[in-house]
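With one protein chain withheld, the remaining protein chains of the complex are depicted in position.
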Amino acid sequence: MEVFFQTLVAGVLKGGLYALIGIGMTLIMGVMGIINLAHGQMMMLAMYLTYVCFHFLGIDPYVTLLVSVPCLFLVGVGVQKYTLNPLLKIESLLPENQVLMTVGVGMVLTEVARFIFTSNYVSVKTSYSDATFFIGGISFSVALTIAFGFACALTAGMFWFLLKTDLGRSIRAVAQDAEAASLMGVNADRIRTITMGMGAGLVAAAGTLLLPIYYLFPDIGGPFTRKAFVITILGGLGSTVGAILGGVTLGLAEAFGATYIGMDYEDMMGLVIFILVLLFLPGGFKRLTKV
Amino acid sequence: MREHRIPLILLALLLVLPLVVTEPYFQHLMILVLLWVTIGTGWNLLAGYTGQVSFGAAAFFGVGAYTAGLLSHHLGLSAWWGMALGGAVAVLIAFPFGWIAFPLRGAYFALGSLALGEVMRQVATSWESLTEGMVGILIMQTFISKLPYYYIALALAVGSILLVQAVTRSKLGYYFVSIREDQDAAASIGINTTKYKMISLCMHAFLTGTAGALYMNYMGFIDPHVVFSLHDISIMAILVAIVGGVGTLYGPAVGALIMVALQEVFRSAGFGALQALTDAMGGGFMTVVTKYVSQAHVLAFGILVVVVIMNLPNGVVGDWARIKRAFRRG
Amino acid sequence: MKRPGSVVWSVVCCLLLACSVSARAAEGIKVGVVLPLTGTEAQFGEIEWNSFQLALDEINGAGGIKGKPIELVKEDDTGKPDVGRSAMEKLITQDKVVVVGGGYSSSVTFAMAAVAQQRQVPFVVNTGSDDKITEQKWNYVFRLNPPASEYPKALNSFLGEVVKPQTVAILYEKSNFGQSSSKSFAAQCEKMGLKVVLKEGYDSGAVDFKPLLIKVKAANPDLLYMVSYLMDAGLLMRQSKELDINPRLFVGGGAGFTLPGFYDNAGKAADYVFSATLWTETVPYPGAKAYFDKYQKKYGHPTEYHGAEAYACMYVIADALKRAKELTPAAVQEALVHTDVMTAFGPVKFVSYDKKTQQNKLPTYLVQWQGGKLETVWPKEIATKPAVYPVPKWSERK
Partner (left out) sequence: MAILELHGVCKNFGGLRAVDNVSFAVEEGEIFGLIGPNGSGKTTTFNLISHVFPVTCGKVMFKGQDITGLKTFQICALGVGRTFQVVKPLKRMTVLDNVIASAFLRHGSMKQARAQAEKWLDFCGLTPYAGHLARGLSIASRKRLEITRAMATEPTLLLLDETAAGLNPGELDEAIALILKIRKSGVTIVIVEHIMKVIMSISDRIHCINHGQTIAEGTPQEVARDSKVIEAYLGHGGGH
């Protein structure tokens, strides 16, 4: 039973972090209708920022959130404004040009990071990196628990923002029907730019929160892009609540898969669930929650 | 006959090329180009003509390569049997996948194909008893000379282009393009969209799988990360087609030439030159520069991708008129 | 639109420059080096390239070979077999090198070795460790480092003579090295009569190893054997500490556990961890310590066994060039066959045994982290400190 609960806790905590990674992607997916294949790479960039702040300036990663999130917001804005928005105006055979552009952007980000920081692994060791506390014999990683808390708070914030603010409503309008929204006077390009910035900012938060317990090298983005993509599908394209469910589901699936089937299959679990969802619940959890 | 003149001249040139250019290095690069012509053309059929963008070329490529490799590894057959069977096995994978993914509209096919490649990679990595996992599969090459590989690759590349040409001039091609242009309209004129998307996917899988089998025969070594790579196979296949021109017959061929050549130029000549400069100037500052620039060739490649997509959305062949104009003005 | 024009021009300029290089540097002896200088393996490629250069400077500084300097032609395989193949073809046919060194990952090394064999240019492999590379009867392929299956040799004798455990748990990352060496270690355990209670692979880069470690805890093995790279290794040890897992000893199967970064990352949790390794700066070979110090001084960070392999490779090549009757690939191959030289990595002699040909046979070592320092503890004759065994339980450590 202890094994079961430890697995459950590990899965949920990891899932919170995954949710944070997924929300940004799902937001972008919802508004732009594309998967952002540079998502993990943006996270990597935020992690390097955190690393630099910690290593050279001695700033605690949680404080760095105030730096990394705005910085990545700007990066996202720049990417959308100068590479993706212009593409919308160019007619080409395949709308997927935008997705490919994100691949190119991801490549550039990775190589720029390699250029500056080389391929060496780096990590940020804080006092709480290794800290754990126990509840009834189950170990909780302090850093992951904090990350989980942040993930919940940020998601709640996102939800409120999308429902209650004008900007949030505009974003939802563009997500539902960009053309109709523009006719109603919403500047769709601006909304897209802001959304990309927010997506990047959210994943930056995830990266900054992850770094104290993880490590970093330029190629770290790829696996997280893939995870974000699975979460997005699980949750349903464009659904923030779905992303939370998707993230936690992925975290749980990985943890239980690792414990009861074999760690061999940790990565495959996500994909298996992905296929099951595709088969039996096309549209993801969004279909169930209707949000 | 006039429309065939240029392709025929090109073909004749390609047939004698390895007899003139005897450097194995260039022959090797040409084999890679031809391999990518096949893969790019296959992808173009599915995405460029049928409008179903796939991020899963690696799944079929890897399955083809593993078919060849496993036949030789477990059954002791020649890996050349893989050339006959690799494509067929790839089709077997494509079928259930298409059956799941095609009824869904929107981004699901693209996303599903991305997942398919990942699933195949995971399976090949974990199923050690069958695939040897990450240890990989190794066979001996049949030929020492590159010529046989060159001509086989050439035959495959030409075959794939002929196939696409034949398809585009038939009912199949009209149906594919109709589906790309508008699925509802296609259904309304009596086209079974799922069936024809499936046919297109199977052709794509067949060509890609056969190319994978050739890769196994030629390279002599595969492991899951090499042949099921999202970046190096699936995305490269897309780039080849996009750079050359999606939905054009010769686009992928032009794209393959450009991409393989550029990759090699960036990789080798770039820092070959800088190394020389370093030697000439005697280290110090230039050593540092060389160190950084040697890391930058992938960066240069990434920037190239961005620039091409921005400026040539329809590829070199698709935007040829624009390129010509630009050069005349410039 | 002037841009396309300028791109073409810069490409042409690069090509011209590249050509002028090959024309100008005709006096040196050309030796090719292929390493992953970009991509995920780049950090090791970098250490190896630095070590090649270190050795090169020493050799050329001492007058070169037969009065000529050696000139290294560097190629980046980017960690991909087809690119490695291109690089090898280029070195042989364009640059006309007489011998090639390097070869990091097994898959790339194998693809390159096939080319070297076909083109009859000797290739001295210094890292690619897949057993199969020297089992092809390729007479132009030489390997300096032991094959992966032999990495835990020292560990086996230590287990047999000192520890005598009953049960073993094996964790490995799903890479070529991880899968092949865990497989051969499991086979050896069977031979020694040890029971493998758990053998599981994982994908490197996992965020959380607890599910895996819970199972280890439940299996309660005498020995926990892990084949992991740097950061996974650190995380595994930290989480073992968290979960209070107490086997009689922790052993790393090379790779990540001997790097300085491991201690940085795992901190105190790294203490008492054993690891199999091919080389440490304390091995009793002439020049080993000197190489370590020189590297540290020149590049500002410590080196490890990959670097030593590369450093030794350069010396083996230089030695063969010295003895070669003429500077042709065939003559260098002939000279390499008769290699018998002492290097900082150990004695090098290419011999045939079992299914292998032209394979260097070297002892391997067991090291242990003690108070933040990596001490050689086995074989006993060269131990710098006695092994601390059994390992104290987590709760008993200060």
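Letters A, B and C mark the chains in the order given here, with residues in each chain numbered from 1 onward.
As a working rule, a contact is a pair of C-beta atoms (placed from the backbone, for glycine too) under 8 Å apart; a residue touches a chain by one contact, two chains touch by 3 or more.
Just so you know, these numbers come straight off a predicted model, no measurement behind them.
Quick one: jot down which shown chains the absent chain touches.
Across all of the complex, the chain we cannot see touches B.
Of B:26, B:66, B:149 or B:175, which one is in contact with the hidden chain?
Missing-chain contact among the listed residues: B:175.
In the full complex, which of B:130, B:144, B:162 or B:185 touches the chain missing from this view?
If we include the chain that is not displayed, B:185 is the one touching it.
For subunit B, which residues lie in contact with the unshown chain of the complex?
Interface with the chain not displayed, on the subunit B side: 169-171, 174-175, 177-178, 181-182, 184-193.
To be clear about the criterion, only the chains that are shown with their structure count from here on.
With centres defined as the mean C-alpha position, give me the subunit A-subunit B separation in Å.
Here the centre of subunit B sits 30 Å away from the centre of subunit A.
Where the centres are mean C-alpha positions, what is the separation of subunit A from subunit C, in Å?
That gives a centre separation of 36 Å.
Could you list the positions in subunit C whose residues touch two or more of the other chains?
Where subunit C meets two or more other chains at a single residue, that happens at 38-39, 42, 174, 201.
At which residue positions does subunit B touch at least two other chains?
126, 295, 298 - these are the residues of subunit B that touch more than one other chain.
Show which residues of subunit B lie in contact with subunit C when the two form their complex.
Listed in rising order, the residues are 23-25, 28-29, 32, 125-126, 128, 133-136, 138, 140-141, 144, 215, 219-223, 225-226, 232, 264-265, 267-273, 275-277, 279, 294-295, 297-298, 323, 326-327, 329-330.
Which part of subunit C faces subunit B closely enough to touch in the complex?
Listed in rising order, the residues of subunit C that touch subunit B are 1-2, 4-5, 11, 13-15, 17-18, 20-22, 24-25, 37-39, 42, 74-76, 78, 80-83, 85-87, 89-90, 92-94, 106-107, 110-111, 114, 118-119, 130, 132, 136, 174-176, 178-180, 183, 201.
Which of the residues in subunit B end up touching subunit A in this complex?
47-48, 51, 53, 100-101, 104, 106-108, 110-112, 114-115, 118-119, 122-123, 126, 230-231, 235, 238-239, 242, 246-247, 292, 295-296, 298-299, 301-303, 305-306, 309-310, 313-314, 318
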